[in-house]
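Of the protein chains in this complex, all but one are displayed in their positions.
Naming follows writing order (A and B), and every chain is counted from residue 1.
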Amino acid sequence: MGAIFEDVEIGQEIPRLVKGPITTAHIVRWSAAMENWHRIHFDWHYATQHDGLPDVLVNGSWKQHVMIQLVTDWAGETGWAWKIAFRFRGMNLPGETLTAWGRVTGKEERGRFGVVDLEIGLRNEQGAEGTPGTARVVLPRRGGPPVPYPFDPAVLAG
Amino acid sequence: MTAEISDAEIEKHLASLIGPVGEPVTALVEFGAVRRMALAIGDLDPIHFDEAAARARGYRGIVAPWPLLWLYFFTCTEYEHDFPFGRATVHGQDEYEFHEPMIVGDRITVTTAITGARLKHGRVGRLGQVVSERRFVNQDGALCAVLKTTLFRR
């Protein structure tokens, strides 16, 4: 089950998702899975000496996927993570533990469903916000049908 | 702590390792995996990328480069062993025996056994030697390859 529109309150925080500590094995595995061979993610000499970074970097696309997981987990089987956007503001390094968080900023009834806006982010242990963003989630109403899959925004009209 | 254990105890432990390891595990030979491995080792022979090219060379389909055995080694078999002595385990050598090519779409069953384990005394002290053998058989029962891996413990 996922969230129900009527239960959602503006200002409410959704369950957090904690990942880490991130190791180079996580980073290398992600690089290989994406077939993204940018050396700042695995070549320590290149990252630190050529690019002047403090260490190899956690992949931005991985961070995005952690936040997508945060939102899809909350939307659950009956909801739909419709839109999600991020900005890369800070870098993250091996050894960090990252907490994905989200807070409800708006809600609106749309036909037989509800649309909820979230502010989302990914903080390290020091509280530094590296990947601020927003998400829009479609949720079922209490006693109503689940959001149909495949999702079609037209269902929000009726 | 490791200094306490006697040669006899080590030999007994090593002898106990001999035999099958785990259950046979089956994996599908995927095109993406074949492509990824061929690119990783720089094998640009078209038989690893293009079905028509592979058939023109007499193969049933896209051919896996033999180093793809390592994907199944790591994902289908237990490859780490506990040793009651020594500090480091080194991957010493490998012996490959090749038979029927592995083709995209094949289902390869991997069976693992420890076939040899003994204690030697080298110049720098005790040296354990463990040989494991993995047999790769396809869906028709044809043997594709045998990979014998020797680990050294010192």
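Basically, contacts are C-beta pairs under 8 Å (C-beta built on N, C-alpha and C of every residue); 3 or more make two chains touch, one makes a residue touch a chain.
The rule is short, and it goes like this: contacts and distances are computed from a predicted model.
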> Quick one: the chain not pictured, UniProt calls it what, "Glutathione-dependent formaldehyde dehydrogenase", "Carbohydrate ABC transporter membrane protein 2, CUT1 family", "Lipoprotein" or "Acyl dehydratase"?
Replying inline: "Acyl dehydratase"
> In the full complex, which of B:Gly19, B:Gly42 or B:Gly141 touches the chain missing from this view?
Replying inline: B:Gly42
>> To test your reading of the contact rule: which positions on chain B touch the chain that is missing from view?
In response: 33, 35-46, 48-50, 53, 57, 65-68, 70-71, 73-75, 80, 90-98
>> Even though one chain is hidden, which residues of chain A still touch it in the full complex?
In response: 23-25, 28-29, 31-33, 35, 37, 39, 42-46, 94
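Assume only the chains that are shown with their structure count from here on.
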>> Can you compute the centre-to-centre distance for chain A and chain B, using the mean CA position of each chain? Integer Å is fine.
In response: 39
